[in-house]
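For this depiction, one protein chain was excluded, whereas all remaining protein chains were kept in their positions.
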């Protein structure tokens, strides 16, 4: 039992920190730390910087062009970049489709797509959910019909995050309607620039545009873009979901947000004293901090015990991670008092400053609280995660 | 909209208060207020006093020998007696079997049993639950087979509160095994002194004896003791459950316990100051007080809107009432600090005082916290109550 | 004890509910919010015609002399329909203050016009660092001969840029947190030195930062007792808080109904999601919150007019704290039960959710009111 980082890990942390200090653009960091809107170019700029360093896919195996970081190194990387205010890495290519391609993709897919992901060439998005299939993913209806050397895809995906920027989408599609629903699903890689694809924004309750509907009308997809075997899409999807859930604990980002919360609580006043000195508010902050401390240890335990592909226990990380994220947004909003009320989308960029309307950190926080209600819904709602644990871990 | 009591109600309150002040034995009140054990004789003495005054069944209709109190009067009576430290009235006769007999009993049953309940002659208990049928009450197995002018009863009931004192038990029994499970149930009134009945104590986790198993071995029950029709027991049981749930909000008793909690918090020290001055503890107490204030209003609204037999909405009263009761026991235990630990059953009587071991109110409180976990389980667990609301009120 | 509403109250509720249902569609609300002023003069006039705007105005000034229970009836319907118009600011707070403490001249000049919908009032009280503390006033009103010079910054003033008259609190004596020394002034929005920075609020309304820069007003602008306005502010804030509780109940009632409807219709795994026990129990918890909230909001409304300040404060703080917490809990469950749809702008429920959440931030949040409840009980 030794909870200290090894000398190598400590050195790696220093290396990452130094790199981030030297290379993370200040304007991007400020946007992240102040909860402002990130443009496509912000993500792209930072991912290009990492790609140049060879770190965009640092956690990938060396054979696929990664650095073969250990899970602990990857955690350190997450933590350091998050702390400094780096944007999250868009996971759809790096952490979602890439593991599937590595495990089940054709040589060409590996050669072609993995290198383009690693070099930040393609922006990927995820085509899973449909209007009628949210939690019940296997009921999806988007059809892909084989027609010579390509498929014709028709249907609709929804809740597609940042599809408006995407070059590629990985999709679960139905290739066979005559078998059990899980068995008729295939996994396709589709060029978002293909004729027949329309992206329509979904505006969220904070009036932001982050998710989309994606419509497919007779979209031609080469058969070479089928991953693995036809009808095995469900297997690949489950494989992917396991990978998705580790990162979702979001410990690094939550630690940063906790610091921000403490900073805000120092500035906000209650009866002429810092809000952070209020025993009730301080206790609530401390309880989130304690939960987060426990979660961080739980993440490390999972990483230590399993290496890469976490089992259903990883659902815990999703549940606790998102609960903590929400608790932090809630406390930040509460901290503002009446200044939680102003809603000024123009303050989501760095250009428009207006010190008249409350402290400069205030404007995005209530909107962010509402936006973050999504985190217990997406990626398999927390109810679905609990069902998974009940069945797969507890045998209920 | 007028939330003031009428002049008549205010006068009634004064009358009850004066009577209780003059007639409630001080030793009994002390036991109640200090959470000590009540003996059979304590209950009996107080109920005799009320019976003599004609108030034991004050809320019964005049035609059955009651005073015909309105629901509001009954609430006032509850509140005043509870505040003064009167024991709760044992409900099994007064509030549970009596309404069933009034509604469905034979003239003889009404004449005979109602008068004996009203005069505190018979102590009743309830024969519903069985080892295999808790929440799933309708699956009960105790059999009653018709044999001439009597039934022969065989089987077992459990969780029978204070059966060790009881003269009578009302039982749900299976008289027909060939029909749908709800339709084969009948409602019998059984003399606890009958040959073939054995009562076996169940010791609870606080080492108290409050509940029992009751075994029936060829117990002869006259057919005259069948309530209503054979096979209609389920209907009567549901009728009864509706009645049980109004009182279970326990607002009067919870108000008294809240006062006790505040008293304790004034005496207990934290860092040399009264615990009640601690912002965190004070806020938790206040939140229970606010919940209770809301619940009292909800009870009054239910009473005002429906008069007597509450509908499924009354499940709210059970849920919130018991949650508040538990919150109060929890805060009391917490208030004690390390003095929650001593477990001294001998302190449950008034005789053995020992001021050395913590403040005099301390000894029963942790045991009481554990005992009170029962309140969200019995009388239809709170999960069952939520199922009822979901189905009957929300139509889910 | 009588929980029934009077015939007048029932009529009022029904006619308002009918109007809101027919005229105040969700699309119309959206258009109103996006308009320059953020509220609809047409709706406001309709409210005036229905007698809503003079509901609590004394009869001699063209109103109906109604009670806080009448306000509850109206506020609850406004909540159900998610009406954004400045009823709380102008009718409950503004008119309420003038009716309680105004001079005859002030009443004559303000009340009938406000009741007719021709004059919009608001209370400009909070300041950047005051949070919810009513006694915390740094804005100064310096005597200058027979006049006063106002200087300061009023924060998050509801409809501060739309109101015709602002009732501004300012310090005429004492230090920044003293109970004594606070006075109220009625000022015109267009006066020299009055600046209002208008913005939307996340719950669909408007507010403004109001800067007072050497604003010169006459002695006749003083509303109520000089130096002694705090009790008046406390009383009107409680009336306002009770109205907010009633509005919250209306919002919650609709939000619950929408959520119930959604889980009864949304199909997953071959059945409506409302068949899943976990979601059923969540819906039950929402229902219990609603019933308890109705109860405590009623108590607050009945006590809000009470001459006994302790009784009033106790009931209002209990209700506002309760609604703060139950509103938060219900909102979170409602969004979660709606799944992805719950976080879209397109769905009415998400707008109900925003209003229900943010009511906690008006006139004292749950923490504030729990603490006041505790402090008052300690005496």
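Letters are used for the chains, namely A, B and C, taken in the order the chains are written, and counting of residues starts over at 1 for each.
In this text, contacts are C-beta pairs under 8 Å (C-beta built on N, C-alpha and C of every residue); 3 or more make two chains touch, one makes a residue touch a chain.
Given the structure is predicted, the values throughout are model-derived calculations rather than measurements.
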Can you say which of A:6, A:21, A:198 or A:349 touches the chain missing from this structure? A:6
Residue touching the undisplayed chain, where the options are B:36, B:118, B:174 or B:374: B:374
Per the touch definition above, residue among B:4, B:203, B:223 or B:350 touching the missing chain: B:203
Would you mind spotting which of B:46, B:124 or B:281 touches the chain that isn't drawn? B:281
Residue-wise, where is chain A in contact with the chain that is not depicted? 1-6, 9, 72, 277, 279, 282-283, 285-287, 289-291, 293-298, 300-301, 304-305, 313, 316, 319-320, 383, 386-387, 389-390, 393-396
On chain B, what residues meet the omitted chain? 129, 132-136, 139, 158-159, 202-205, 207, 211, 268-272, 280-281, 334, 337-344, 354, 356-358, 366-367, 369-371, 373-374, 376-378, 381-383, 386
Counting contacts across the full complex, list the positions on chain C that touch the omitted chain. 276-278, 281
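Going forward, only the chains that are shown with their structure count from here on.
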Most distant chain from chain B by Cα centroid: A
Per the centroid of Cα atoms for each chain, what is the distance between chain B and chain C, given in Å? 43
If you average the CA atoms of chain A and of chain C, how far apart do the two points sit, in angstrom? 39
When you check chain B against every other chain, which residues touch at least two of them? 279, 283
So chain C residues touching two or more other chains come to 367
